[in-house]
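Note that one protein chain is taken out, while the other chains of the complex remain in position.
Per-chain numbering from 1; labels A and B assigned in written order.
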Amino acid sequence: MTAQLLQIEGLGVAIGATRIVKNLSLEVRAGEILGLAGASGSGKSMTALAIMQLLPQAAVITGTVRLRGATLSRSEDEMLEVRGRDLGMVFQEPMTALNPLMRIGDQVAETLRLHRAMSASEARHAAREALDLVGLTGEQGALDRFPYELSGGQRQRVAIAMAVVMAPPLLIADEPTTALDVIAQAQVLSVLRELVRTRNMGLVLITHDLAVLKQLADRVAIMHLGEIVEQGLTAEVLLRPRQPYTAALVAAASISPKGAARPSNAAAVLQVCGITREYPRKRRSLWHAAAPLRAVDDVSLCIHAGETVGLVGESGAGKSSLLRVILALERAQSGQVRLLGEDFSAAKGADRYRLRRAIQAVFQDPYGSFDPRWTVERLIGEPFFLLGTPPSPLERRRRVAAALEQVGLSAADARRLPREFSGGERQRIAIARALITEPAVIAFDEALSALDVLLREQVLKLLAELAQRLNVAYLFVSHDLHVVRALAERVYVMQNGRIVEEGSTETLFGSPRHAYTQALVAATLKLQVK
Amino acid sequence: MSAAPRNSSLIAGALLTGLFVAVALIAPYWTPFDPRALSIAGKLLPPSAHHWFGTDQLGRDVLSMIMAGARTSVGVAALSVLIGLLGVPLGLLAAAHSGGIDELVTRGNDLVFAFPALLLAILLTSVLGPGAITAIIAIGIFNIPVFARVTRAGALQLWTRDYASAARVAGKGRWRISREHILPNLAGLLIVQGTIQFSLGVIAEAGLSYVGLSAQPPTPSWGRMLNEAQTLTALAPSLALFPGFAILLFVMGLNLLGEGLRRRTERPE
Partner (left out) sequence: MSRPARCAVLLLSIAALMSLPARGAQGNSIGGAQGNPAGAQRAIIGMQLEPPMLDPTANPAAAISEVLYGNVYEGLVQFGADGSVLPKLALSWEVAGDGLTYVFHLRGGVRFHDGSSFDAAAAKFSLDRAAAPGSLNPQRSRFDAIRAVEAVDPLTLKLRLSRRSGGLLQSLAFGSAVMVSPQSAANNARQPVGTGPFRFLRWRRGDSITLERNPDFAGTPAALNQVTFKFIADPSAAFAALMAGDVDAFANYPAPESFAKFAADPRFAVFAGTTEMETVLALNERVAPLGNVLVRRAISHALDRGAIIDGAMYGFGTPIGSHFPPRNPAYVDLTGMYPHDVAKARGLMAAAGYPHGFSMTLKLPPPSYARRSGEIVAAQLAQIGIRVSIQDLEWAQWLDQVYARHQFDMSIVGHAEPLDYDIYARDDYYFGYSNAEFKALIAALDDSVEPERRRDLLQRIQRKLSLDAVNGFLFQYPRLDIWNAHLQGIGFDNVLGVVDVSRARYDGAATTARDAEFSAAGAKPLPAYRMAFGVFAAGCLVLLGLAAHRFGSAFLAQRFAILLATLLVATAVIFVIVQVIPGDPVRYMMGLQGDAGTADALRRELGLDAAPLQRYVAWIAGLVHGDFGTSYTYRIPVRALVIERLQVSLPLAMYTLLLSTLLALGLGLFAAARRGYGADLVGGMIQLGLAVPNFWLGMLLALLFAVELHWVSAGGFPGWEAGFWPALKALTLPAIALSLPQAAILARVLRGALIDALHEDYIRTARAKGAGRRQLLWRHALPNAMVPVLTILGLQFSFLLAGAVIIENVFFLPGLGRLVFQAIVQRDLIVVQSVVLILVFAVVVVSFLVELAYVLVNPRLRATYGP
């Protein structure tokens, strides 16, 4: 029986009158991975910061935290000793977590030099070992690189190296893979798993992604509104949730894949033919022109009426550029976009307006999608601009109300401002706006990635239902394979600006042919409950 | 959020600014004495119950002159900010059309910024003759690129928001989006910049009138009062203090107001 490494009893965090974490108790043993899960805002990160005592000054902490039996002091001076030496922490956002002006070797060595009198070369040596440990090795001068020279996954591994270079008995990782694409996620998770195994380290892994937990955690604790609602062995909690909240969470996370594609004898509503989009690169030499960056390379695809098509690929694959060309927000260097059989890219004047009505879009950020000063009615009615003669105010109000009701909101919401709505509601408003011109195609640009699991599931259901009811086609662009699988009938896989594979959802995920698709599918963690 | 943090600089700034603007508005109709009435016999009187701030070398009441000078200061600075607002459409245009127009506006801005502003203002007064109007133009011209730059930077950021893309998907042109979405959302930023330029305008006006290039006598102006007081410091040191403090307090008020407004606009939704 291994000793208790971390014991938390009756932990509470409050900022002013708001109680963010309530009476929380946890235990972690050495060599054990505890998963802390829950929707965003449930208090997971606050719990982690409370253990580290890195909360904002206004926060009040109650309860006790014991590490290896010793109660952690509330004194900042004593915590300076503990942090980094006894407690390591990795944060969510690898892009901003590293000091941009410091070489990564120095940043890793800093942990050592803060705690131990060490010469620069000794610290450097230790830093190199730590970087080896997280798999950042074999490259010349890896220590001397700056964060901007590294990818997100590499940076996250640097952050882990910084956290474990002192070999602390406990590591806290707060959503360490949320900002990474699937392949990088798999690498980081395996690094963490290895560390726990080889060092007999305790790990508190905070994530909203149950699939990650299933893969990694020995035990899980589910948080809701600042409290732990359920905890236990991973397999038990996920397979046989006792609390309804846990059950809902598990159900939402394990979306069932879409059934077989309907026979698509319908007419093609959107045809993309040989689109190439290049961005000029800064000229370096006076004598040689720099080759342009080819973001989209000779891409063709086709969507039929009423069909839902997914477009997947990691960030930087060219998905967004392609989408912007399709929406005529950017001009392609070559190729053609045909809407309803007509050339959209070359259309002018009234034709352009008419064709534009046939394609609408829902964007990624539910907060940035709306002008904060406009009412919902004005926002949803904005595409009326595309009608040659705008509808009368009465007609306008009627149609906005109808659109709102279609997405499950009430007509009364039309007079409110976007800031009065939650993220999920906003995405519904965005969908209502896309529907208002009765388009043949709606393009979704990572439209669900900002929502947490429960909300995501609701919106997915709504989308499926609308597609059925209105016979509208979707082009669904996402890096999240779960979502695409759940919604799309057919999928295109994009890598480095090219379409590398295309096929029905079932076949493509079942037996991927292209190496990249295979890697993608393999790295995707599944939460198959049944 | 619960109770909003106390925005003391907004309150202090608004009070100080309000005081000076009110004085500027009142001065044409009422001052304790006629700021232009000379009284050679009653010159260089020290501050007293009768003349709170004393009298100047020609026997004019200093308090009245400072009140009347506030009008010059407020007027010149405010109008030069208005001229500077010409930069807003330029900035919007530059942000809306990347490429040629953007390059032109940006380079134009850099060019104006590269000129030594004060010397060019002096040069301009040589062309146009000294006076409040000249000062307004000379200060205003240098406000244009400031507003253009701020507008452009702010607009570029707003253009990356999805609602700009949504408006384009709704078929709207760049100029229309600039008007309907970008400009209203920049208003807070522009108001803050406006107060900053206002305060810089007050200092610039004082500098120009100090070298005799702003409002002409007998219209009182703080900078010229300082200039005239300079040789009299041995006889009447208070003459050099009051106009200086007037500038100091007014500019400080405007800065605090700008700071307070900035905090307000930056407060999260």
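Here is the rule we go by: contacts are C-beta pairs under 8 Å (C-beta built on N, C-alpha and C of every residue); 3 or more make two chains touch, one makes a residue touch a chain.
No experiment lies behind these values; they were computed from the predicted model shown.
The chain not shown here is touched by just one of B:Leu38, B:Ile101 or B:Leu156, and that residue is B:Leu38. Interface residues of chain A with the unshown chain, by the touch rule above, are 52, 54, 77, 80-85, 87-89, 91, 93, 96-103, 110-111, 114-115, 144, 146, 148-149, 159, 162-163, 282-287, 290.
Contact between chain B and the absent chain runs through residues 36-38, 40, 43, 57-59, 107, 110-111, 113-120, 122-124, 126-127, 129-131, 199, 203, 206-207, 210-212, 216-218, 226, 230-235, 237, 240, 244, 247-249, 251-252, 255-256.
The rule we apply is simple: only the chains that are shown with their structure count from here on.
Chain A and chain B have CA centres that are 47 Å apart. If you check the complex, the residues on chain B that touch chain A are 2, 161-163, 165-172, 180-181, 184-185, 269.
For chain A in complex with chain B, the residues that touch the partner chain are 16-18, 324, 327, 329, 352-353, 356, 359-361, 363-365, 368-373, 382-383, 385-386, 419, 430, 433.
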